[in-house]
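Here the complex is missing one protein chain, while the rest keep their positions.
Let's look at subunit A:
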Amino acid sequence: MAPSPCALCHTNRALILRPKNHQKLCKPCFINTFEAEIHHIITANKLFHRGERIAIGASGGKDSTVLASVLKTLNERYDYGVELVLLSIDEGIKGYRDDSLETVKRNAQQYNMPLTILGYSELYGWTMDQVVEQVGKKGNCTYCGVFRRQALDRGAAKLGVQHVVTGHNADDVAETVLMNLLRGDLPRLSRTTSIVTSTPSAVANAESGVPNHTNIKRSKPLKYAYEKEIVLYAHHKQLDYFSTECIYSPEAFRGSARALIKNLERVRPSAILDVVKSGEDMARLIPGSDERCGTGGCATNTTEEAGGCGSSQGRSTGGEMADMEKRLQQNDNAADHGLEVEITTMKTPRKKNAPKKATHASTQVPRKAVNQTMGQCTRCGYLSSQNVCKACTLLEGLNKSRPKASIGQVDAEDDETSTSHLSNTMNQVGISGD
């Protein structure tokens, strides 16, 4: 094959074939175009504001390394006026995180960004190695996902940062869209596809400017970037990143979705962005999504169950009557168990997570709308639609050496997007098996 010239400069030899539009680019034009597109995403979505401190969730992997590099470049080039810091979570998995944390430490020097490493052990008193020792390899992703979610928020709060950016890319989002589709979990799509997720308290506390670990905004600047281009960007800019695979997690379901996406990409490279687009469009059609909810604050709520690219929320599938029925059901259940907690700002009473209720409800309300309402965990204060947040529930189980007490039904395959709500899990029992 004769070498093709670059489609932009018409001078250099093309080295990159862009998956989204088949454009052939040379190395400098590719790097410029890649950066310009991320800049466009950031400005079009108004992701940052001047003076903002932003924590980059950094794992040492390709995505977060490219994110850190690109954001540093753009912040300098376009004078965003933001302060970038690195935040890494140490799950406490020997032979997995150790090496990647070394990479993050080098990145901190290379990009001249302060780095904070926060460990599960200091946050929760358990490393993942210890958790696995306790609960075994099956289901440990549940713990890891729930813990990581909170860990990033807690780390951000500790740093006095209100905004965390993560390296989720288009392939990740497409993968999660497919997973939610295959699980029949359409309500989760709107969160999966949102470029920004935030919490009600983020809105409430915006004026005070005092971050706590429930009001952290999340965004995904690489949401439209192909994994292929991220890897090529890292390669051509010779970025220092670390590739590894978690030693514990086979993540069978996510793995299958990933393989499907990659197979599709080979046949039709635009498929990845097309799936992302479809996910966005479907999210708009789903009752309880951002569009429909408006300012109600029901769709952009980030609970501790919400991972970087998705969560359960607003399972409104049955319309208003179903909502009402559900509420009544919840009232009944709440009364039955005498655990009602009144939160004045809430429209509906809290749901509770007593395992007993799980069986109770799953037989009576097989699949009904759930309007999540946000309150705070009575133990740790973390934003939660439950009395006790998911992490505290899991921890209680661990600490009582009864690790499988309440998580038996939780789907474990989805650690990045975290796990479902216990109450939702009741409804999902029949669907989410892997």
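Following the convention adopted for this analysis, contacts are C-beta pairs under 8 Å (C-beta built on N, C-alpha and C of every residue); 3 or more make two chains touch, one makes a residue touch a chain; residues count from 1.
Note that contacts and distances are computed from a predicted model.
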| item | value |
| --- | --- |
| Protein name (UniProt record) of the chain left out of view, among "Small ribosomal subunit protein mS29", "ubiquitinyl hydrolase 1", "Ubiquitin-related modifier 1" or "Vacuolar-sorting protein SNF8" | "Ubiquitin-related modifier 1" |
| Selected from A:E35, A:D63 or A:E280 as touching the chain missing from the view | A:D63 |
| Contacting the left-out chain in the complete assembly, out of A:Y124, A:Y143, A:Y224 or A:F242 | A:F242 |
| Contact partner of the left-out chain, one of A:R50, A:R266 or A:K400 | A:R266 |
| Subunit A residues touching the omitted chain (full complex) | 1, 3-4, 13-17, 24, 27, 59-65, 100, 167, 171, 227-228, 230-232, 235-236, 241-246, 258-259, 262-263, 265-266 |
